[in-house]
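Quick one: structure below, then a few questions.
Of the protein chains in this complex, all but one are displayed in their positions.
Moving on to chain A:
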Amino acid sequence: MITVLAVHFAVAAVAPFVFRKFGRNSFYALAAVPAGSFVWLLFQHAAVYGAGAPVAIGSPAETGAPVETVPWIPGLGLEFAFRMDALAWVMSLLVLGVGALVLVYCARYFKDKDSYLGGFGAQLLAFAGAMFGLVTADDLLMMFIFWELTTVLSYLLIGYARTRLAARRSALQALMVTTAGGLAMLVGLIMLGASAGTYRISAILEQAPGLVSGPAAGAVAAAVVLILVGAVTKSALVPFHFWLPGAMAAPTPVSAYLHAAAMVKAGVYIVARLAPGFTDTAYWLPMVLGLGLATMLVGGYRALRQTDIKLILAYGTVSQLGFITMVVGLGKPDAALAGLAMLLAHGLFKATLFLVVGIIDHQSGTRDIRKLSGVFRSSRALGIVAGIGAASMAGIPLLGGFVAKESVLEAFLHFASAPGYGPWGAVILAGVVLGSVLTFAYSARFMWGAFAVKPGVERTPFKAIRPSFLAAPAALSVLTIVYGLWPAPVDAWIQPYAALFIEGTQLTEGTSDAGSTAGAAGHLALWHGLTPALGLTAITFAAGAAMFYGRRLVDRIQSAIPPWFDADRGYQLTIGALDDVAVWITGRTQRGSLYFYLAVILSVAFVLPMAALIAANKPLPEGLYFVDPNSPLQLVAGAGIVIGALAAVRANKRFLAVLMVSVTGYGIALMFALQGAPDLALTQMLVETIILVAFVLAMRSLPAELRDRTGGKYRVVRVIIGLAFGATMVFAAIHAMGARIATPVSLEFPQLAYEGGGGLNIVNVTLVDIRAWDTFGEISVLALAATGVASLIFVRGRGDRLRTASAVAEGTVGRRHGVDKSSRDGAALALTRKFAAAARDPWLVAGRTLAPERRSIIFEVVTRLVFHSMIIFSLYLLLAGHNLPGGGFAGGLMAGLALTLRYLAGGRFELHEATPISAGTLLGIGLATAALSGAAPVLLGGQVFQSAIIEFWLPVFGDIKFVTSTIFDTGVYIVVVGLVLDVLRSLGAEIDEHFEERPLQLDGQDGAAQEGAAGIQDEASEEVPGGVPAESTRGGTA
């Protein structure tokens, strides 16, 4: 069985390639797969039904049914379990046989030039495989997987004509309805499996009696109802019947296969599969019989109203599905026999009829009975094939439909006469007879509508049919006749299934000898004698014929009755309402305002913990103190921080606000120092300084004032949220710290640091050794952020395109433009430019590139003096950090600060001269160094980030104790330098350039001027009255 499945899916996977090469004839190749499987199935007959007379000891459920299992997820008890018993075998016959014929038919139905044919063929074949898997699966979840597979494939198949709105819409509708049912079913299956303790279907059915009456009876009943919901949606029973007529937008072969023979039978199959065990649950009979009967009547009634022959068949199918579900779900041996017989007969005749409709549509271009006329005269063969199908549908003797329907009526007669059901038995019987009358009437209407010559309608043009096109429906109609004339084999196939229903015999009787089974179930036969069932059939024929002849009257009556409820409209309203609700909720929650989202998030963030704290109602922990005895100055620092923060909130100038936040930051640094954390204090000071510079650099182009634009009631809300959040954090922290009982792990750190890490600075050793992984992650984040900054500002490339300072004209960088010469500013500017003419010692490498008005002699001199000391100091911090305050972070920041100084004093070319290596390269080198220092120990036989202590002697320095984690720290150092450099280059140098480009474009007379010589020319000529010769400023041009 698994092989059959695998072949189906494998061939489906390669099918598109076959189609590309061989066109529509590839369908024949695809048809070979289910056809071959069908032959294999016939050979399985002996194995399934036991060789000769079954004499095996044990329950009938175990008599020789072939089983295949392959474990899949043992932890979940999920396995590929397949079992071929009588029911599965009969269903497989239908699935594979009709599947093969439909594929054969497709080869003539479609044209080579039809698009997506390959995918279509693959889906159809895969569908046959999934359907086969569904009926043979012996595991509830496995079955569900195949169930959903058929749903998805049916969606794709119905939506084959993807450019047509009708096809897409009905495909989606079918998907929604069946998936909704499928979800309900999944819940039911899990409930059932959990109650039974196994998902193996055969095992569950064996213990069904115990389950139904056992302690979990309620759960089992609910589970069965949920599973039936799935079956009802799949088999298009009322109130979900509307999707099936809608799905007629599918290509007709798909309708023939999915909507007549295979997929819609899946629901019936579930009912049939569970019926032997669960008919006695509370809601089974009302649900199955009630919905089944309603469906049968609604479908038949609506079928009489249709003018599209395909829709007549569709509603007829709905009606028949209700009918079959009723019989199969009745739970009696004779009903089981009759139900499966009807299922087979229906599959044969309905597939025939759909294929015939496809041929009519294909050859004449319409399916409308008001346009079709005289088709029988055009093609008698087609008419005969269709006639056999329709006659079988109506239940006319000598055909399969008659045989099946007789036994169904027989079963309902028994049911009606059986005690215990009161008048319901008779009601059901009457309903079934009425439904059969309708069936006869719409069968006649179908034949008349499709083939008759209608007065007043011109004869439909009809192209001749190729025999190969008609082959598939013809074969099916032949089978219908054979079935009718010689029902014995079918009878034998179904008897073992019917035997499951013989009460009290399930567990004990092994020899299901023909006598006892037949006694309960009866036999399928063409002629039972003059039975009451035959009488009912006669009544049916008479009434049905009368309805057909009085069709005008029937039509008028139907038109007079308003359609009191249209399920399709109901579906649309439901979906529309869902859409509206979704839009409404989205509109209320997704307002597009960040403020709103944040307010909601933050409110939740304080309401929940606060509520928990209040609910817990714990007293404040002991050990609260306000003034730390070791460091009372914290109060002062704290006051400073709070004042800074409040001032930052109130500040209405941008840089004032930034400065106030910096005050807070420096205050925190002081706090660190007071708490006993010199490393933190050092790092915080450096970071605060660099941030301040970065802020100023980035924000110099933004307006100075900083208005509070969210005013009024929002401000009150913000104050409340802020205060509540702060208070919550305080109390949460108090309680969290008060709840600590364990000894801090860090008490071990001093010892670890000294002996394992070889360093005295515990914090630094923690960073580079004890928690090296953490630090490695952090420097990766730093590299990312640096790259992010660069990409935000540079956009095009990472600023490695700066010219060297020697290529830049003197005094060209950062010139002020557009200053009114007569103003005070203008006079000052002219003065500075005059002085710039004087030759000056180059304190900085690129100092001369800066415009004279930008230069500061003091700054340049100080930078010159301090820079090298700062770099040396940063190296000292790096190397000494293992034992003294410092480390890679502090050192890197110090070096970054030195670079900042160079940049501020000498402009962007100075920065470039100071760092010949680009920021990106630095970041890469740093990360690589750190990574190598982590990986190298592995190569030497240690662990990742293991450090070693190497002691050696150097002249001058004396004994050196070198710890290898310093290499890691060096990596950190380089990354931090890279980060600062990236910030300077992006927020500093690149923005400088933006500035210099922009005024040129804004100024009228400089509009055309480019950077460099042309710009200088303009500037120079402008300054001639000031007495500066143009040549002197151009002297620096290299």
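Following the convention adopted for this analysis, a residue touches a chain if its C-beta (ideal position, glycine included) is under 8 Å from a C-beta of that chain, and two chains touch if they have at least 3 such contacts; residues count from 1.
Following the convention adopted for this analysis, contacts and distances are computed from a predicted model.
Trainee: Determine which name in "Glycine/betaine ABC transporter ATP-binding protein", "Na(+)/H(+) antiporter subunit C", "Membrane protein" or "Succinate dehydrogenase iron-sulfur subunit" the UniProt entry assigns to the undisplayed chain of the complex.
Mentor: Not shown, but named in UniProt as "Na(+)/H(+) antiporter subunit C".
Trainee: Using the touch definition up top, pick the residue from A:34, A:121, A:181 or A:251 that touches the left-out chain.
Mentor: For the chain that is not drawn, the touching residue is A:251.
Trainee: Of the residues A:476, A:753 or A:878, I need the one that contacts the missing chain.
Mentor: A:753
Trainee: Among A:238, A:789, A:813 or A:829, exactly one should touch the missing chain; which is it?
Mentor: Here the residue in touch with the unshown chain is A:789.
Trainee: Could you tell me which of A:646, A:827, A:935 or A:950 touches the chain that is not displayed?
Mentor: Of all options in A:646, A:827, A:935 or A:950, contact with the hidden chain holds for A:646.
Trainee: Considering the whole complex, which of A:492, A:599 or A:830 touches the chain not shown?
Mentor: A:599
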